[in-house]
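I have a structure here, written as C-alpha cells, and I will follow up with some questions on it.
All protein chains of the complex are present and in place, except for one that has been dropped.
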Amino acid sequence: MVRRRGLDDAGGVRMSSGDVEVNEPADTSNDDTSIVDEAELVGALEAILLVVDTPVTEEAIATAVGFGIERVRLELQAMANRYAEARSGIHLREIGGGWRFYTRDRFAPVVERFVLDGQQSRLSRAALESLAVIAYRQPVTRARIAAVRGVNVDGVIRTLAARGLIEEVGHDAETGGLLYRTTEYFLERMGLTSLEDLPALGPLLPEIDAIDDV
Amino acid sequence: MVRRRGLDDAGGVRMSSGDVEVNEPADTSNDDTSIVDEAELVGALEAILLVVDTPVTEEAIATAVGFGIERVRLELQAMANRYAEARSGIHLREIGGGWRFYTRDRFAPVVERFVLDGQQSRLSRAALESLAVIAYRQPVTRARIAAVRGVNVDGVIRTLAARGLIEEVGHDAETGGLLYRTTEYFLERMGLTSLEDLPALGPLLPEIDAIDDV
Partner (left out) sequence: MTVAPAAASAVADAAVPGPTSKSFRIQLDNFEGPFDLLLQLISQHRMDVTEVALHSVTDEFISHLRALGNDWDLGQVTEFLVVAATLLDLKAARLLPDADVEDEADLALLEARDLLFARLLAYRAYQQVAGLFRELEASALRRYPRAVTLEARYLGLLPEVTIGLSPAAFAEVAASVFRPKPPPPTVSLAHLHSSQVSVAEHTAAIREILIARGSATFAELILGCTVTLEVVARFLGLLNLYRDAAVLFDQPEPLGELVVHWSGDAAWTTPAGSG
C-alpha cells in the first residue's frame, strides 16, 4: 500500500530550531492582509516561486501572501495551466508536496548549454529497484527489501540514504530493524507530486502477504 | 504466444496521470545546433532565463537558440514589456549587458516575508553535496566540484558563500580558478571544533585509493 506518510510530515523540512518561530507573530493571515492585494496575488506567487530553490508548500506561500491555502492552490493550478497553454519555457509543477519552477522539458537541449558541465548521474538499477520496494512498502526494513530482491541491499541502502532519497524512520516493532521511507527529494527526483501518483501494484502482486512472511 | 516479458513490459505500470509526460517525445533532436523553432523562441528564452544565475548576454542566448542577436534582443524587450503589463511577479531586466529574472520591486515585501518565514533554512540537496565536496577537498576549485558532482555548481557555490558556509581563498596555481574552503561558521553549524573532527572518508570508500584523481 502506498502511504502518505512523509508527505504530510512537513515537520521534517521545517526548521527545528525555535529561534525563528518564537519571535514571529503567531498568525498573520488577518492582521496584515494589506500586504497583497487581490489583484496582485498572482504576481506575488510568481515572485515567491522565483526565489525558492526547493519545492515550496502551499502553506508557506499562503502564510506569506495572507490568503487561504485553498485559494493559493487554485491560483497555482491556474497559473500552471496558463503557462502550459502559452507554451512558456517555464513549467510550474507540484512536486513532492510543493511547487517550484522548472524549465519545460522540450527546451532541455537549449537549457543544457547554460546549466550542465557534464552528465547528471542516473540512479543504478539496484538503486531503482530498492527504491521501488521502499516506495510501495514503506516504512520497510532492509531485510524485507533484501527478501524481495533476493540480494543483499546494505550497500545500496546506505547510498540511497546518503543521497537523500530515503531516510530512517524508527525501528520495526518485531525485528527491531531500522525502517526506511522515501523522502520528498525522492519525489522531486522522480518528478512526482506525491506517492499517490504511483500506479497501483495490486494487480501485479498476488499474495503479497505471503511474501511478507519471507 | 503470449509475450508478457516482465523486463520490457513497462506499459503495465505506466502512469495514468497526464502530468508526468513519460511518453512525451519532447526531443527537439537538433542537439548539435539547438536550433529553436520560430514558434518556440519565446519559450526557449524563458527557459534559459529561468536557470541562469548571473545576467546572460544576448550573444550567448543568440548562439544557443540559433537566432540573430537583434532578433533575440527584440524578443527579450517584448517579453520584458509583456511581463510588466501583466503585472507579473517576474521582472526581466537588462543589467550590465546581460538579462536576468528578478522579483518585481512591488512584491519585495511579500518575498521578504516569505524569506523571513524560515522556509529556506535548509540547504538544497545540491548545496549539501557541493558543501561536502568542499569540506573534504578544500581548498578546491569550482571546476573540480563540478567534475565530482557532474553538474553545474555556480549557483550553488554562490548560495553557499552567501550563507557564510564557504569562502574564497585565492587562486589555483595551475588553472587560475578561484579556490574555496569552508568557514568557521560551517564548523559551528556542524557542531565541530575543527576540520579534523570530520569523520574520515576512508572507511566509507574502501574501493577508492585516490579520490583526488576523481
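Order as written gives the chain letters A and B; numbering starts at 1 within each chain.
Note that in this section a contact is a pair of C-beta atoms (placed from the backbone, for glycine too) under 8 Å apart; a residue touches a chain by one contact, two chains touch by 3 or more.
Owing to the predicted nature of the structure, the values given are computational and were not obtained by experimental measurement.
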The one residue from A:Leu45, A:Ala80 or A:Leu131 touching the chain left out of view is A:Leu131
Out of B:Ala44, B:Val72 or B:Val111, the sole contact with the unshown chain comes from B:Val111
Among B:Ile61, B:Val148 or B:Leu179, which one is in touch with the chain left out? B:Val148
So which bits of subunit A touch the chain we can't see? 15-17, 19-20, 49-53, 91, 93, 100-105, 108, 111, 115, 120-129, 131-133, 135-136, 147-152, 158-159, 161-164, 188-192, 198-199, 201, 204-208, 210-211, 214
Which parts of subunit B face the unshown chain closely enough to count as touching? 1-10, 12-15, 20-22, 24, 26, 47, 50-53, 102-103, 108, 111-112, 115-116, 118, 120-124, 126, 128-129, 131-133, 135-136, 148-150, 155-156, 158-159, 162-165, 189-192, 197-201, 204-205, 207-208, 211, 214
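The rule is short, and it goes like this: only the chains that are shown with their structure count from here on.
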Distance from the mean Cα position of subunit B to that of subunit A, given in whole angstrom: 18
Within their complex, subunit A touches subunit B through residues 13-15, 17, 20-21, 24, 28, 35-36, 39-40, 42-54, 56-57, 60-61, 63-65, 87-90, 93, 101-111, 113-121, 163-164, 185, 191-193, 197-199, 201, 204
